[in-house]
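With one protein chain removed, the remaining protein chains of the complex are shown where they sit.
First chain written, first letter: the chains are A and B, and each begins at residue 1.
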Amino acid sequence: MTALLKIENLELRVPGRDPLLRGISFEVQKGEAVALVGESGSGKSLTTRAALGLYPDTAELRGAVRIGGIDTVSADKAQLRTIRRVQASMIFQDPRSGINPVRKIGDFLTETLVRWRGYSPADAAQLALTQLEQVGLPRAESLLGQYPHQLSGGMLQRVMIAGALLDEPEIMLCDEPTTALDVTTQASIIELLRVQQQARGMGMLFITHDLSLAASLCDRVIVLRQGQIVETGRTQEVFQNPREQYTRELLAATPKLEVSLQASPLENASQAASVSESVVKPDTESPAVRAVEISKQYEVRGRDDVHALANVSFSLKRGGSLGIVGESGSGKSTFARILVGLEQPTSGDLYIDGILRPKRSLRASERREFAAHTQMVFQDPYLSLDPRIPVGKAVADVVKLHRQVSNAEALAAATELFDRVGITAQQLAAKPRALSGGQRQRVALAKALAAQPTMLVLDEATSALDVSVQARVLELVEEIRDEFKLTIVFVSHDLAVVSRICDETLVMQNGQVVEHGETKQILGNPRAPYTRKLIDSRPVPLWAAAS
Amino acid sequence: MTDTQPATTRALSQPVRFKRRNRFFSRVGSAAIVFITLVVLTVIFAPVVAPYNPDHADLMNVLAGPSPAHWLGTDSLGRDLLSRILYGGRTALVGPLLVVVISTTIGLILGLIAAWRGGWIDALLSRIFDFLFAFPALLLAILAIALFGKGLTGPVIAMTIAYIPFIARLARGLVVSEMSRPYVQAYSVLGFRSTWIAVRRVLPNIFPVVGAQATLYFGYVLADLASLSFIGLGVQAPQADWGGMINESRGSLQSGDFLPTLAPALVVILVVVAINIIGEELSERIGGDFS
Partner (left out) sequence: MADTATRVVQLRKQPGGRGSRRGLQALQFVIKRLFSLLATLFVASLFVFFSRFLVPGDPARFLLRGRSPSPESIAAVTAEYGLDLPPWQQYLNWISGAVQGDFGKSLQYSQGVSEVLLARLPVTLELVAMAGLFTIILGVGAGAIASLKRGRFTDRAILMAATAFGATPAFVLAIILIAIFAVSLGWFPSFGSGEPGIDRLVHLVLPALSLGLALVALVARVTRSSMNEQMKREHVEVAVSRGLTTRTVVWRHVFRNALSPILLVTGVLIAGLIVTSSIVEQAFGLAGIGSLLVQSVERLDFGIVQAIVLLVVAAFVTVNTIVDLVQPLLDPRIAAGSETR
């Protein structure tokens, strides 16, 4: 059987650097879904784009990429156009950047139909509507006249898929199409892709960094690392019997729902007899966090008020670790910011270490005082460090602010903290741009710890990191928590990450608390339907679903 | 361990781009810097460097071509062109320098305050700037001359005021986007004082971009002020000034003596080109320091 796509020994170089792709060889058959899995720098995007002949301008190529009887490495413009029109279509990661923002949706969908297929605008619009229905957007006449910014991310991605399907490709290329979406939306998009792929008998090449996602959709998986294929095989095989060390590491690092947890040392000491009771039992000493009917509204000119939080109430004891889980719009980030004082609640009372937080903007003296109670590690490692300041100085500045010490002592304290988080002394003088994402988050941790807080809030602190880096940073957080006896609040969209280090979980939706309790209990036996839905939306391997 | 990939694969993180850091300025940029330095030095030390008194009229030697005695020749009154150009540089360069330095300083401060404080201060300042934007700098300069008489003082003050809103708006926009970045929020959570964060941490981060833009404005102001002298409203003859010299020597064009007009014209062009090149290279080098 001739393969739809056959890549033979593809090598891609850009002048002045090491090869970006080396010795890439694989096939995609008709009706087959193949996953390309790897971390950043693995070359998965480049490889997929090779199928369409989308190479970087200065690329030097060797090998062959055969699709539809044409080799994209050596093809001319007209041949490439044919491949792009007839053989393969691609859907991209971020539909907001991928669809022209100044043109209407209808324009996007009908563009290829009108321009080279020769349909009349009316016929093309009709075809578009039919296609939109197939992707889950029925009766979408008004949609055609709207602009991309008026639609949600999930809807836009469906539009992009519709656009790709309209060309009736033989092979569908997907570049992390669900990475920017909520987990529930992701589940429905994946389902849509699976249905369409099977109905049309298309081949599919699916890029992802998430091995479990690959397992839920694809028959075969190819693991890439730094431009080379590390391992390939049937997904179940690779999952259950990985041959290569790197694959094993990747599998180990991929967050899974951990229903059985190690209790933190603090908990062990005080909860000897209450293993089955909910951790939310009131304590004798003041809790780290006590939230009473916290609500937050924003006024937006010309629109209704936005209700970010509504009556959030819970308490968290000292030394506990709480995971706050929710999708976009759940209010979890707003609450995290309120915890550290970046924002104030509109109504309700928030007690941190027994102290009531004011509901107006904080004064400088208050901020400094509260800094010793709550600190935050932010999501984006590239924007959460001052680009101009060497990292050693940044941490030393915090030490100097909170303790009356000399410059030398501050630097010494900073060095010690760095050592604790795994940054070498040589890197003290480095600016953030010289460090990797994982290293920057470690620096951010050190900075937060320099204020000697009792509670650390991590707002999606590992979401922007590669899987393997994420695992290491999470390990570090656990160590730090145990050593410094911190209370941890970990905000994340990812239940698995939260289940890894948090004893308690709080589930939020639309600004409200949906469920709160011990993580094991919530994961094993969720009470709220929304929680159940969140858990069910997690990708399930094909072989597990079949059983 | 560093990320070195060209294409971004995560939704949020920016790729690390290695900029060629062996040379800060390109060859052309370095040449521009050398040229400007030369010009500035010779102009400052004009009394020492210039071979003649710029007002000394040698009527025996009118419209002479280049010679060992007069490297660039003489104008229609027999005055040495080179000396006039050197002395003329003083008025030509000081004006724009004052305008740019003062308007940038004030603009930075106002923009920072508007963005940092927000609220009614921001609204008020924005209204004021909107109003000032309605007056092109050159027009305000002409109005100043109409009110206070010819010369450069009025125009310099008027143009300073006219350029403040441009810098302020730029600074304000930059500060607003910096404030949304987590590192500024981190400073706040860590307990640093608000003013300290604004002045010691945010301001230095926006300064390079503002500075690069200000360098470009230097060229515009130089051109505008020279234009005023050209039409006789700025520096008054017989004082040497590049714009004024071009005007004075217009008549000689008819007789085919181009040098008295073209020499100062070329100097103006070269100086502005050099400044623009420096300004643009600064802008390029500075962009995206988060990478």
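FYI, a contact is a pair of C-beta atoms (placed from the backbone, for glycine too) under 8 Å apart; a residue touches a chain by one contact, two chains touch by 3 or more.
Predicted model, so just to flag it, every value in this text is computed and none were measured.
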Of A:R13, A:K44, A:R84 or A:R481, which residue touches the hidden chain?
A:R84
Just name the one of B:L108, B:I145 or B:M159 that touches the chain not displayed here.
B:I145
Give the residue, chosen from A:A35, A:I171, A:L192 or A:L339, that touches the chain omitted from the document.
A:L192
From the listed residues B:H70, B:R84 or B:R169, report the one that touches the chain absent from this view.
B:R169
Would you write out the residues of subunit B that touch the absent chain, in ascending order?
130-131, 133-136, 138-139, 142-143, 145-148, 169, 219, 222-224, 226-227, 230-233, 243, 246, 250, 253-254, 256, 258, 261-262, 265, 268-269, 272-273, 276-277
Which subunit A residues would touch the chain omitted from the figure, given the whole complex?
52, 54, 77, 81-86, 89-90, 92, 94, 97-103, 111-112, 115-116, 135-138, 142, 146-147, 149-152, 154-155, 158, 163, 167, 184-185, 188, 191-192, 195, 302-303
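The rule is simple: only the chains that are shown with their structure count from here on.
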Rounded to a whole Å, what is the gap between the Cα centroids of subunit A and subunit B?
46
Any idea which subunit B residues touch subunit A in the complex?
1-14, 16, 181-183, 185-194, 201, 204-205, 289-291
List the residues on subunit A that touch subunit B in their complex, please.
14, 17, 20, 39-41, 44-46, 56, 93-94, 176, 179-180, 209, 340-342, 364, 367-372, 374-376, 378-389, 397-398, 401-402, 432-439, 444, 447-448, 451, 463-464, 466
